[in-house]
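A single protein chain has been omitted from the complex, and every remaining protein chain is retained in its original position.
Take a look at chain A:
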C-alpha cells in the first residue's frame, strides 16, 4: 500500500527534475559513442570491414573502410546519446537501440578491418541463428523458474532438471528409436526433480536454496551413475539418439537475418515461443495467473479469498519441472546426439540469472536469454575471425555485458514478495 503511494507521488514530481534516468543514460551513451569513435577508430585499419545478412560469407556483403566505419558509427552512437538529452523520455527506447547497435558496429569495424584476408566478413545471419539457439535452453529454464518463483517456490534446481531431462531424452529416444519419446521422457525427468522440490519445499518446509543445490548434486550423481552403468558400456544401445527434425516455415525462412534465426527452427524453438506467449498471457490475463501472482506476493491474503495456496504451488512447480525437462532435451537432441556427464555445464544457473535479469517476467527473461545468447555467439564469431582480443576476455563478454546491463539499464529488480517462504496455514 504505502510503497505504491510513494512511487505514484514520485511519478508526479519527476518531470520537474532535469536529470531523469533517461538523460543520465543519454550522457553515458554519448560518452560511450565518443570513446568508441576515438578508440576503435584509432585501432582500426583502412582495410574493408564487410557485413552480410546471410548465414555464410559466400554471398554478397556490404563493405566499409574500417577506420571510417568505426568513427562514423561511434559518432552516430554519440549523437543518439546527445539526442536523449533533448527528447528526454520520448523515443528513449529507439535512441537507446540505435546507440547500442551503432557502438557494436563501430566495434565490429575495428575487429573486421584488422582480421586476416578472407576473414573480414561477419555473417550476421549465422550470428543471429547461433544467438537464438544458444538462448533456447536459457529461455526454457527461465520459464520454469518463472512458474516456480511466481508462486513463491525458489527453483535453484533448474540445472538438475536440465540434466535429468537431457539424460532421459538421450536414453529413451535411443531405446524407442524416436525423438518424440525422448522428449516425453525428458519432461518426466524434469518432473521427478520438480516433485522432490515441491514435496520437500512445500510439505516439509526445507530451505529452498539448500534444497535446490542438493537436488542438483543428486541429479548430477544419479545421471553420472546411470551413464556409467548403462551408456558407457553400450553407447549404441543407450546413447545414440538422432537430431530433432528441422521445420522450415516456407517463405518466412528466406527472410535475411531473422529467417534462419526464427523460421528455420525445430520443436524447441517453436515450443519455446509458444510457451513464452502462453505463460505471459496466462500469468497476466487469466484467473490462474492472478491467483499464482497472489500466492507469490501474499499467500495469506490469497488463502483468505479461497485460493488453495499449496495446491497451486504444487501444480506450478510440477509444470515448471515439465518445462525445464523439455529444455533438458535440447542438450541431447538439438545440440548434439549423445549424453555426457555434467553436459549442462552450469547453464541452469545462467537461466536463473536470466530470470532475475528479466525481472521474473516471461518476456523479460526471454530477452535476457537472447541477450546472453547473442553475446556468446558474438564471442564465438570473433574467435573464428582470429580476433586479437585474448580468448579469456572474449569468453567473459556475455558475463561482463550482463553485469553492465543489469547495473546500468535494468534498474532495481524485485522478487515476488513471498519468494522462498513456505506457507503454513495459521
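Here is the rule we go by: a residue touches a chain if its C-beta (ideal position, glycine included) is under 8 Å from a C-beta of that chain, and two chains touch if they have at least 3 such contacts; residues count from 1.
By our rule, contacts and distances are computed from a predicted model.
Hidden chain, UniProt protein name from the list "Phosphate transport system permease protein PstA", "BMP family ABC transporter substrate-binding protein", "NADH-quinone oxidoreductase subunit A" or "GNAT family N-acetyltransferase": "BMP family ABC transporter substrate-binding protein".
Across A:126, A:266, A:316 or A:402, the single residue that touches the chain missing here is A:126.
In the complete assembly, the contact with the undisplayed chain comes from A:222, out of A:82, A:175 or A:222. When the omitted chain is restored, the residue from A:100, A:206 or A:258 that touches it is A:206. Annotation for chain A: contacts to the undisplayed chain at residues 55-58, 116, 118-119, 121, 123, 126, 129-130, 133-134, 137, 196, 200, 203-206, 210-211, 214-215, 217-222, 224-225, 227-229, 232, 235-236, 240, 330-331, 335-338, 340-343, 345, 347, 376-377, 380-381, 383-386, 388, 390-392, 395.
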